[in-house]
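All protein chains but one are shown at their positions in the complex.
So, subunit A:
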Amino acid sequence: MDVFDKLKILTDAAKYDVACTSSGVNKKAAAGGVGSAAASGICHSFSGDGRCISLLKVLMTNVCAYDCKYCVNRKSNDTPRASFTPRELAELTINFYRRNYIEGLFLSSGVLKNPDYTTEQMIEALRILREEYRFFGYIHAKAIPGTDSRLIAQLGMLTDRMSVNIELPSQSSLQMLAPDKSKHSILAPMKYIQNRIQENSTDVIKYRHAPKFVPAGQSTQMIIGATPDTDFQILNLTEGLYKKYKLKRVFFSAYMPVAENTLLPTLDTTPPLWREHRLYQADWLLRFYGFTANELLDQHHQSFNPYLDPKCNWALHHMDFFPMNVNRAPYSDLLRVPGIGVNSAKRIVIARRSATLQFNDLKKLGVVLKRAQYFITCGGKVTGGLKITQDKVLQSLMSEKTLGMYHQSFPLQSQIKQLSLFEQPPMIPSGFPQEDLQRCLTNPI
């Protein structure tokens, strides 16, 4: 089998992994080396599905001894198998890197023989890259659940980021669909990596040249919609992972049916992209906007509103928080206004030092007035002649098409009925407008 066939098979098998960023660390090559990394991350291309391509994302091998039901590489699946040799992979990476196709390598793998053997293969590929080619670019490697911690430690010294994929958000789902894995086998390496990162950071303070262990931190991903776990459970778990395990990112991946199995959604199920999208929005709110999971969802509201992004939804529930004086409100409060994002909030804080801001100034600063106007005042004023009705606010927050669908689902019988927006719709309408769904995930809300 030549390298073309291998690349095809091992890319195809890796593409469902959603982590793609090359972010989290700044560094440059030492003399005689090649490669650098930028903390903000660099996208080198975008694939036809609109996702950023930053790293050469491949598997070491798609041979797998495990049989996770949701995975294309599961043992029982009849699919062509291939493995890179460590040298082939290193050479491919360095040659792509020299041509500026990629920012580095994202290496994952099926379980060949056993977790330790697989990890040894990965370590060898990375050793060639780092030692022989003196490669200083970005490397993200997956820790295979069940690997000996000694090997994880070795792998960690060669990588910038590591991840252990949770995949299924609860122990019961794992038991059902990934019989070879357990909550413990996933969380143990995560905890181990976290501890090593912490130890290492004190070493680096003590000895300036101490080699760095996973300097860009760790991440994980979860599959959405393969199991009955609710948005609330997933978001809570996400928050816990940021707090307890100090993860840098949690990624979500709408389940693409890849297997016929009574335990899984049927093959003709469309992936719940809108849920994935809402989870990313909520994740963004946790990481950059100072929200907590419990503010966005709770026991009684376990699913996101398909019509409204979580921030607008929160705002409509907390009208007593508004209107807010943009010339006075602290940064953290500004972030809670629909139509004001991180950038525009920062600009407001800077610009109001030298002038009292008016509505048309806000526009220049990038505020989406169409949304924000209902929630703010400028120098005591609200926008001219604005009559606030619930429907007006809704109109400003949704596209026309979405609003139409919203009215269809919630007929305008009475004001009280309208407020049922805040309850969960009985089911998700199928033809949900694409433009609302597919607004790309990297953009802030």
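Methods note: a residue touches a chain if its C-beta (ideal position, glycine included) is under 8 Å from a C-beta of that chain, and two chains touch if they have at least 3 such contacts; residues count from 1.
Methods note: contacts and distances are computed from a predicted model.
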Which of the following names does UniProt give to the chain that is not shown: "ABC transporter ATP-binding protein", "Alpha-D-ribose 1-methylphosphonate 5-phosphate C-P-lyase PhnJ", "Cytochrome c biogenesis protein" or "DNA metabolism protein, putative"?
"DNA metabolism protein, putative"
Touch criterion as defined above, residue of A:Lys15, A:Lys246 or A:His301 at the omitted chain:
A:Lys15
Just one of A:Lys113, A:His184 or A:Lys364 touches the chain that is missing; which is it?
A:Lys364
Which of A:Lys28, A:Lys244 or A:Lys370 touches the chain that is not shown?
A:Lys28
Tell me where the left-out chain touches subunit A, residue by residue.
3-4, 7-8, 11-12, 14-16, 28-29, 31-36, 38, 40, 42-54, 56-57, 92, 95-96, 98-101, 103, 256, 271, 273, 347, 350-351, 353-355, 357, 361, 364-365, 438, 440, 442
